[in-house]
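A single protein chain has been omitted from the complex, and every remaining protein chain is retained in its original position.
And then subunit A:
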């Protein structure tokens, strides 16, 4: 519209604008306007004409009386606020009562009155702002004073938010918050109203609200002390689950509080206070709380509590480390219990008995239970698997599959499993047992599952070479005795191991399988061959084992074979050498077994005995009824090693099926015992299996031997590794070499730096390496 001036039409007559009459008087106008402003402040605006008052202000500004108008307005608003303060707020000052609910009521009234005064003031300022619009447009900007609305806020701050009102209001807000935290209901809308007042007022030059300046610090300080106390009280008075529940509730309640009547900027600070005072300092104590802490939750499968614990732990930086270390402790403690249950040495002492009962148990070949000798191993592995399952389940259900927690759990498992020095043997035995026996009761997928789980335990073993040794031993026995239930399962297991540890690890085991396959071909060819030529009296099946692939003692076991048997071996040797020249065969009688039909008084039985057993039995073949052979006779005739012979005799004469009779009868074989053929032997079955040496946990001496052998092997491995590394690098410092060797060998076991050092010295002596001048590094000598 202002552009209307742009239109000029020469001829038209322009009328002069209306003049303001000389009757204008600033004082008179102001007194009228002031009266009206008071009316407006008394909520009587509806009786007033907007136009009139607007024109008053307009005229005053137009006539250069803006300052008079502005200062007058300021005075009137200030007066109004002062009256409101004394009339409406001061009467609601708290009486200082101690009763919390009365106090809360009073606080509510005070806050409500503040809110009412605020609302009224704001409404007034809006109305005044409307009629003084022209002043705001023209005067305040040029005079650089706050416009009506801002003036209203400033005056409110000055006249209402001042001591003592300010202090009382602040105290009332804090009281109300505390009251609500203590579980009472307060009027949240009043609170919201008051907080909004604080949020609308700016307390300094940088437009910082007085909420930020005064209220928030006070609230935070109050919260801090409240939750400090609360945390201690809770910790002392409640169980861990309750504590965690309360903390979570508190967190939620505070969030709710912020949402409903505080500024959202306060939220992070407030939650931080909760975490710092309620959660962090007590978390450790809560986790380790007796009878209700982490251990108890795990014991009772409290998935919800555990989830809550996890949620709270990830909230604070030190939470997860606490949780992890507590988990570790718990797992290691449980693990130690499992270890303690199976590493007690008492079963070793009764091993002799176990062995014999074992043989009795095996008589029918139908017993399903694991051989008692390996029971501790089975129990141990099953317990470990159970424990792992349990923690995996908790990890999945409660810890949101947290990677860090997972590694803590795994670390704990590894540490306690390796604490059990028999862990490798136990795991191998467990697998052995399942491959021999377990398959019958379970279908393939179940067994596969179990073996998979076993692999997870296997992963924790630090000394994989020890496991390799045991596994090879057990595998060899399974293969030789044909005890393996399923070739697929065997190969499956082998494949799993290969995935875990690489091709080197399983190379020799695969060699064993190859030997088995070739041997069966050879045997068939041999039988073919002898059926065409001169067949010996004994049908012979031979397994040719490549000597470095099989974990057997390579020295031949001494034994004088009866002529029938030696004829058979000669016949095979002949056949074999005709096909493969330049090879050497060493007979391992101790690993073989034989089926023999024996005529007893009642009937004939087909006995399955070990090769040595057969040798012994054949001695009795030519004896008459009632003739005896002394222990010494047998020993001289067979030249079987003493320990081995005693075992054989024990299984023939003292076990469940007594093919021989010992005189005097008894459990142990003494060198002055005599033996006779038990003609009266009877058994309901035709086929009888006798004295199969079943795998069992090693006793101390055996273990020591295995250990020594492993140590020996490690020496070679270390040396080989050192030479390999040095050959590559030619020159290396001592520390680098140690590190490199350690890294390379870690997949098998953790070598001691000291042991490596010894090997290095050995190699220097043998002139593979030389020490350099600086005494810190080595050269490779080609």
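In this text, a residue touches a chain if its C-beta (ideal position, glycine included) is under 8 Å from a C-beta of that chain, and two chains touch if they have at least 3 such contacts; residues count from 1.
To be clear about the criterion, contacts and distances are computed from a predicted model.
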Among "Elongin-C", "Trafficking protein particle complex subunit 9", "Adenylyltransferase and sulfurtransferase MOCS3" or "Diphenol oxidase-A2", UniProt-listed name of the chain not shown: "Elongin-C"
Candidate in contact with the missing chain, chosen from A:55, A:192, A:481 or A:567: A:55
Option from A:74, A:133 or A:390 whose C-beta touches the chain left out: A:133
Residues from subunit A at the interface with the omitted partner, ascending: 1-9, 12-18, 45-51, 53-55, 58, 123, 126-127, 130-131, 133-134, 137
